[in-house]
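With one protein chain removed, the remaining protein chains of the complex are shown where they sit.
Presenting subunit A:
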Amino acid sequence: MKKLLTSSVAALGLMAGGALAAEKIVVVTSFPEEMTAVIEKAFETAHPDYDIEILNKSTSSGVKYIQEIASANTADIFWASAPDAFEVLKGDGKLAKIAPNATGIPDMIGSYPMNDADGHYYGFAASGYGIMWNTRYVEANGLEPAKEWADLEKPEYHGHVGMSAPSRSGTTHLTVETVLQGEGWDKGWADWKWMGGNFASVTERSFGVPDGVNTGSFGFGIVIDFFAFSSKASGFPVEFAYPTVTALVPANVGVIANAPNEKGAVTFVEYLLSPEGQKVLFDPAIMRLPVNPEVYAEAPEGLPNPFEDKSIGAAVKFDVDKSGARYYVVSSLFDVMITYRLEDLKAAVKAVQEAEAKHADGSNAEAKALIDEARALIEAMPITEEQSLDPAFNAAFTAVRKEAGDAVEARQAEIEQQWDAMVTENYRKAKDLAEKAAAL
């Protein structure tokens, strides 16, 4: 009742004289409260005539929420890391085209374009992907810190690695795509499967990975950099490294179409991009890389400067169009081959690792042949890179008909079932072969 009264009074108050109250800007975000609270406070100090209201939702819930409320939209800003979530909203016509007044921000970060080419969303901070580890865990298990993707494929890391699924987390999707582009389709997927064979688990939320490393449920996590920086800043015994093959990508902000307070929303975007707003990112609770090179003069110790340290994200020329063209196919492949068949994959990889340990010198030709065959079975891909980029093939995964007459050949469930049948059979055979080799 109390709430009903207060809301009715508030409604009356608004009707009587809305000008008295600060104007509300509703921000839908996946960023943690610690980060948003700092920026909210800084913004409201700089613009006392606005009042920020944060709605915290996971990236996928946020996208769904904005899509569902569009008929009577009450949100002004969408604010999240993953560029692909913005692409989804943009594709649906849910993001307004704006031209914020911002200077000093380059067009590219690493080899990734900073802003949406059509002006629907803007990069405000940069993130790289890498490996985070728990120093206590590593010491107790007698392991070395892993700093390259290839390290995580080694047998000594079996059962020690955690990662989120690319279908669950837009940022994880970028990590997967970065390795695929950096190493090539077949080699890249082989890398993911050998790493996957060492996983302790594939977590449902992207935050589950730093959480697992922080608590020591597993020792190593494949994460976005600021998760590691802020965990360390909170006092957890963790460290972080950028592998050579990584990409720097922007975290973004966009104004929602038909925003009730579009002027306020643009003001917020402009503030984020201003040198003043960029410096707020250095707050220990945030620790994200600003996109304005000038402000790095005031950066805290230990935070890398990607505009000077060109090694971060330099190895991969990230192709956004390629990533976008096969977005759902890559997510789905990862789920079918790794997330949903993790136990089968782990068993096969473990068997190969044991067989290789037994025949480390490679003198037994018969065993070597069996092991090679097992490795090939694990690495085998159900589709080629050409297929993954075929728009007709991708159409089965987007399930959005452009016109009633459009013919789509296959259904996603049908294709996934074929993939699943192939990989489970391959993993099973690989395990048998490796066990046979180990018995020799």
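Here are a few things to note about the model shown:
Please note the rule applied: contacts are C-beta pairs under 8 Å (C-beta built on N, C-alpha and C of every residue); 3 or more make two chains touch, one makes a residue touch a chain; residues count from 1.
Here is the rule we go by: contacts and distances are computed from a predicted model.
The chain not displayed here is annotated in its UniProt record as "ABC transporter permease", chosen from "Serine/threonine-protein kinase RsbT", "Putative lipoprotein in oleD 5'region", "Aspartyl/glutamyl-tRNA(Asn/Gln) amidotransferase subunit C" or "ABC transporter permease". Here the missing chain is touched by one residue of A:Ser111, A:Ser217, A:Asn258 or A:Asn364, and it is A:Ser217.
Looking at A:Lys41, A:Lys97, A:Arg136 or A:Lys263, the residue that reaches the missing chain in the full complex is A:Arg136.
Although one chain is not displayed, its contacts with subunit A can still be listed: residues 2-3, 7-8, 11, 26, 32-35, 53-61, 63-65, 68-69, 71-72, 74, 82, 84-85, 87-88, 134, 136-137, 140, 165, 167-170, 173, 200-204, 207-208, 210-211, 214-218, 227, 230-231, 233-237, 285, 327-328, 331, 335, 339-340, 342-343, 397-401, 404, 406-408, 411-414, 416-417, 420-421, 424.
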